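The complex appears here without one of its protein chains, the remainder shown in place.
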């Protein structure tokens, strides 16, 4: 979706804030992060669905909420969407049913963090592109989740690296299957993306799935 | 600028609101509009500068304010920028000096509305393009005001109409002169802009200055 | 910025919405009139103009004449600014007009994605939906879905021409003349011309929809 999350190239946000990062952060940041990680162990959604849920907000809301507020807002909606919570429980704060068993305890959480969630998959189809190939990205504006940002649509670049096949976010985010596809790092001249104000030497790299690319 | 005002193609705003337009609007809308029109008669800014001022907000603020709040916010800043008001007067609400004479009274306002502000200008340079020419828009991302929206950058189209030369917003908005340039209506296939989800027959027209175009 | 919010909330301050914009406008009006920057009579004239004198009835009269008078229609298509001024409608936000003709094969729709440009001289002040983020964002990308929301279903064979008002050219859509209006006066025809039909989000009313014959 062309949402407020697709920030690359936007103006108007001012200088990068708090570059010395000196402020201690409030404890609820940690707890929001930990709740998000701990509930993921239920396996009812995936990282792409999490991102999709965080993006699926009115743009004014996205830009008004702070970072972890977006996480919590998305988490609540994901838990309702996947039947772990009801709207009524969220409203009241009272569990209607207390008979669940958490999927991970302290030790399980430690293992899950160390295991992570690799997204590389074996596929039978060979990659369509090789390192050095010239490609052009598609120019689509899907209503659903995608990882091809607006600034890089319809642009020409060169394949820099092939990463094997990875889970495809555009389907996985909507529980429509992993549909793994070949993933490439593509290099774009900064001037192609941004015009002559960019430095002539500079380049921009994105990791892009084969479905985002065609030969140029 | 790539601001929150550049809304073409965005997702996440939901259905078009209040299509029956049944709500009576509050009186302050009219007064915000009238103040904006009446102060324009000072001639200290132009319509492009007004638009520039309305865009020059943090994106969260732009999307949070209602329409006429943006107008008033921009008007206050323009009046300070052009020395008609001071920050202190805005803060206190008290004029530091009451010796001004309004540029238009009731009759003058009526005349000004009827006169409007035509933007066509005579220029010596002939138009570079003719009706039917294939052009491509530039892909630039200026920090200042521009009227080439993001969705139409780097796109190929056909010149549909020539409107003579008009005041160039990109300079005029910043008080850098009218620098009139030839203005064309350019027709783009909807699918070129939006991909295969658009209808094959549909087209999108934009009014674009020569500086935004090169031959394709 | 508050330390309490930590290090990624510098935009918090920007989300502050003044509690009452009406009071802010009132304070500004008071300041400007007392400082002598604005004449109260000028304000009343401007408000009265768009509340009572300039509105979609102007455009309806233009469209009705173009339906009734082929020479006028041709003039309107060739030089809308002059043809519209001939009926007395000219000035602010109507300095450079273009008329767009809806036909069996073409439907025109107007938007301003970057702000809310609108032909004030013939349609008055734009309605809220025209200025909404949703309309500005969506009309250009999915005009047919937006039209369906407005109750306008177009045949796939019809080309939608979407006009994004990026300069000072202002567009007036000439809707198709409804069937069953042969011989109607311009005054009667004008009652069928809605504001939405002149933006492209509606069609002209049929005599049945208008509910009364001339």
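Residue numbering begins at 1 within each chain, and the chains themselves are lettered A, B and C in the order written.
Simple rule for what comes next: contacts are C-beta pairs under 8 Å (C-beta built on N, C-alpha and C of every residue); 3 or more make two chains touch, one makes a residue touch a chain.
Keep in mind the model is a prediction, meaning the values are calculated, not measured.
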| item | value |
| --- | --- |
| Touching residues (missing chain, whole complex) on subunit A | 5-11, 13-19, 21, 23, 25-28, 30-35, 37-39, 41-42, 47, 51, 54, 57-58, 60-61, 63-69, 72, 75-76, 79, 84-85, 89-90, 93-95, 97-102, 104-110, 112-120, 147-149, 151-152, 161, 163, 166-167, 169, 183, 185, 190, 193-194, 197-199, 201-209 |
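As a working rule, only the chains that are shown with their structure count from here on.
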| item | value |
| --- | --- |
| Innermost chain, taking as reference the mean of every protein Cα atom displayed | B |
| Whole-Å gap separating subunit A and subunit C, where each centre is the average of the chain's CA atoms | 39 |
| Subunit A: positions in contact with at least two other chains | 13-14, 59, 63-64, 141 |
| Residues of subunit C whose C-beta touches two or more other chains | 11, 15, 133, 141 |
